[in-house]
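A single protein chain has been omitted from the complex, and every remaining protein chain is retained in its original position.
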Amino acid sequence: MSVRKDSSSRDGPPFGRILVANRGEIAVRVIRACRELGIESVAVYSDADASALHVRMADRSERIGPPSPAESYLSIPALIDAARRSGAEAVHPGYGFLSENAAFARAVEEAGIVFIGPPAATLAALGDKLEARRSAVAAGVPVVPGLLVPLEDPAAVDLSEVGFPAMLKAAAGGGGRGMRRVDRAEDVAAALETARREAISAFGDGTVYVERLVSPARHVEVQLLGDRHGTLVCLGERDCSVQRRNQKLVEETPSPAVTPALREALFDSARRVAGTVDFHNAATVEFLVDAGGSHYFLEMNTRLQVEHGVTELVTGIDMVAWQIRVAAGIRLPRAVTEPEPRGHAIEVRLYAEDPYDGFRPVSGRVGAWRMPDGPGVRVDAGVEADTDLPPQYDPLLAKLIVHAADRDAAVARLRRALDETLIGGVQTDLGFHRWLVDQPEFASGHYDTGLIGSRWGDGAALEDAAAGIAAAAAMAARRSSLPGAMPGLLVESTDSGWGRLARREAIR
Amino acid sequence: MSVRKDSSSRDGPPFGRILVANRGEIAVRVIRACRELGIESVAVYSDADASALHVRMADRSERIGPPSPAESYLSIPALIDAARRSGAEAVHPGYGFLSENAAFARAVEEAGIVFIGPPAATLAALGDKLEARRSAVAAGVPVVPGLLVPLEDPAAVDLSEVGFPAMLKAAAGGGGRGMRRVDRAEDVAAALETARREAISAFGDGTVYVERLVSPARHVEVQLLGDRHGTLVCLGERDCSVQRRNQKLVEETPSPAVTPALREALFDSARRVAGTVDFHNAATVEFLVDAGGSHYFLEMNTRLQVEHGVTELVTGIDMVAWQIRVAAGIRLPRAVTEPEPRGHAIEVRLYAEDPYDGFRPVSGRVGAWRMPDGPGVRVDAGVEADTDLPPQYDPLLAKLIVHAADRDAAVARLRRALDETLIGGVQTDLGFHRWLVDQPEFASGHYDTGLIGSRWGDGAALEDAAAGIAAAAAMAARRSSLPGAMPGLLVESTDSGWGRLARREAIR
Amino acid sequence: MRGFEARIGGVPVEPAVASHFEWIDRARGIARLRTAEGDLELVVEGRGPSEWLVTVAGRRIAVSIQTWRERMLAEAEGSARAHAGPVEIRATLPGLVVAVGAEAGSEVSEGQPLITIEAMKMQNEVRAPRDGTVTEVLVEPGQTVATGTPLLRVG
Partner (left out) sequence: MRGFEARIGGVPVEPAVASHFEWIDRARGIARLRTAEGDLELVVEGRGPSEWLVTVAGRRIAVSIQTWRERMLAEAEGSARAHAGPVEIRATLPGLVVAVGAEAGSEVSEGQPLITIEAMKMQNEVRAPRDGTVTEVLVEPGQTVATGTPLLRVG
């Protein structure tokens, strides 16, 4: 591994060229960081992505294979080849795909290239969630009550101590995959079967363990950043309690549920967990917080998270730039180690999925694409207008992030930004976010991981007002296509006066 | 005037409905602030703007007349009528147009509507730049050496004390209009004639005075915010030295030319000038700073400035929201009166004008419109794709504002953002900004108001590399229109390999 | 309205009163509609002359705009389809077939899981829409399917 910098000097770029081993918005994010640091970026693409935004934004690009992720973005040989061909000095894995794959980190290191992440050994240790649970216990950090060994034969284990409802979890898991809720002892065997199959398919490892289901709970995580010189900083916490199928949909910082005392306790636990491994990168320690304010360690990820942007807005620290710098051996300066958080930030994830049908992912082609801008609005997008969405990949389109002086102002800003957003071509979760921002639980900050299940379901039935508007628009559109149609006045003018404005009420 | 709030409470919106008496990006900015505050916004439009972005973004809209500004955006009766018709409780004038017009402020007040700005009497006092100069002198603030009375008969005045080169300035002036540089005493009479004509045309008042030309000079201004309870806060300074025809093109904060001692002196002078008038609003006190670090008062504006966004990014304070709140009588809280500036912000103005031809304004129709986004980038735009630019109005299209931890990072971010920007349909000043960001004077922060004149001129002649790229693209485009053209490979493939990347070098 | 009727999910819908409709970006379907409650920006996408997808406040709504004649024709066709024999089950989401629990000749009952499709993150069961006999299985484990791919037929 060639470490080019050993000081905090910022003269010259930390690397000459970086391969970005990912796609979509996170590849765009890393490419932007490279450009700002004066580093050449090399995008990789499968055949489904030859004209994708991340490829067009990078300085160079390398084809890595057919659309199937296993043969492209998950193919270690293809990526190592691309890194070698392009002469990259470092590889940024983004999140997902191979970002936490110890074999990939090792292959990169062995190719004499810097892996922008922790040592392979750290990934191997953390990749086993069960092993991480045991380490946390040894470090004196509370974990969710449950097994510290794999669940093999349910009949041979007394699960009454764990209690029901319980969660089955894949030891190699992450991102909500390989998880199953079980409400009764007699359902364990069947659920274990499904969880194992999902775990084998997703991670190639069917090891599953069991924890008590903490409910109601908030999902709160602590952002860490460490350098190669032993410096470790907590950049605040994030609340990620708005989830569907155990995956995050909305994140904010600071967490409305975290008191100063709890924050201290969370930071202390996060530092203890981080102390069990060797890392020099961005990392996140995830916790559940129960109704009584007790926190339980869930897992630690030593990579960038989707939701890093809210932390960047509140701390003013460019986490991707620092990830790259610390990988080059640069020391974290005081401006980073003594962060001064300001205001409140909220992120909503815009997914191509149908919130009116179980948040089912959809593919297709994005047509209209109008993102909000103006004060306090940041959009990290992986697509633009007229973009095909290959069915093989994660349906995240963009992250809409707002920042304002306090939480009320941030919620108001988010509502404004969502109002400005228009997406066509595919169903998205935009309608869910518009609903969410008006819910009293969200406005007050009193929500938990059960919010979507208990309050949204599949969304309300289509309201008459929205149906009437859709019908009027479609009819006008059809009439506008008729021969001899006039532009402008395409529907009968039965009322051209302006009533008292009730547009939002009418269509929310 | 109905003041609805007399406390710093933020329960409920400060007004129910606001008329935004402007167009373009600043109208959009104010409409966004209204939406976030829960206030209904009413846009106004001339016939040239019926489908303009600001009209589409507002909750309601009112037609105010034909395209001619005199009959629409400058028509006091039309605007007062619109405010009355719409039931607005307050009027936000934006900048330009009637924002500093005492008669307009008085008419709004007399209609029982709140003018979001200072009392009419303050506008009358400050509108006369000569009167403002005399007040500043009385308050012990240094002014540029020159006359404190109008220049009427040049033959009757000894201008040798002022010195040459000198500047003729309209007493009613602003925005660079009614200004003429004079290098020799014998040129004064002719220049006075032109300056008077421009002043009469622009302001209806031909009073002109003369000041020494300070050169080299930096244009530095101090942002103030005051409430109705006597609170006055300095929100930092802005450097606006990148100018063409005495109008700002790029602004940044903090100013690279301002030392802590100079900042103290500027703030002190700004407070003294502000103390000469009654105001409760955003206001700016403008200074020239000479090579020796001495500062000279130029003028005070009690309105929002185009460049307020850089101050918002660095302080985290939403100036438009606070303008509206203080107009409703709300007291500035400590979060505003004790600002904690963070990082560095730079704004570039994207104008429809030809920097290769004296920054000549152009009209037409914007076609392609791709703005940058991602971390630390804010775009305040008045147009979107496929927008007509009426020739009657200011050609400002959008403001591109970046924020980063320090000036070097902000410059790098600005370069990245400009790289991402694409505008079609009209010539813009984008090429100038791309040039600027690579100039050593700008990179080091050592530039003054003479930069464009001495270093840009009309820009470099078209380089062979750019000409070759334009020719290749046009030829490929023509071939793509031929019958039987294949998508994709539309130019002959003479070299599909990727050389060492030199894209920026090739086309800058 | 010139003989057109609007239907959503087969149910007639009364269009909202609107005084003005204009395209902002016709190619991509961005449009502005003025109703009594104010102006709205929507995405309106055509799928043939009578089928439209309108996105209102983030929700994509399929609207049929048909003349009387078009409606009669469509209803006749739909009725013919409903009486046809076997039911074809198609994928409702793109993904990977990970398990097939039936073969040609299997007797199945309504609600019985037949095929498991793994979408990006989840195992999803495809169930029998009614009692019957599987007449044909059209996919096998390991195969990638797109939305609409026929999976099997039940007689």
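Lettered A, B and C in written order, each chain numbered from 1.
Here is the rule we go by: contacts are C-beta pairs under 8 Å (C-beta built on N, C-alpha and C of every residue); 3 or more make two chains touch, one makes a residue touch a chain.
Predicted, not measured: the structure shown is a model, and the values here were computed from it.
Considering the whole complex, the hidden chain is in touch with A, B. Check B:Arg85, B:His229 or B:Arg370 against the missing chain and you find that the one touching it is B:Arg370. Only one of A:Glu264, A:Asp386 or A:Asp406 touches the absent chain when the whole complex is considered: A:Asp386. Where chain B meets the missing chain, the touching residues are 68, 175-177, 194, 197-198, 201-202, 245, 247, 356, 360-363, 367-370, 385-386, 391-395, 418, 421-434, 459, 462, 465-481, 487-499, 501-503, 505-508. In the full complex, chain A touches the omitted chain through residues 51, 56, 59-61, 385-386.
We adopt the following convention: only the chains that are shown with their structure count from here on.
The highest number of C-beta contact pairs joins the chains A-C. Here the spacing of chain B and chain C, counted between their Cα centres, is 51 Å. Once the centre of each chain is set as its mean CA position, chain A and chain C turn out to be 30 Å apart. With touch defined as above, residues shared between interfaces to two or more other chains in chain B number as follows: 59-60. Chain C has residues 22, 25, 38-39, 41 in contact with two or more other chains.
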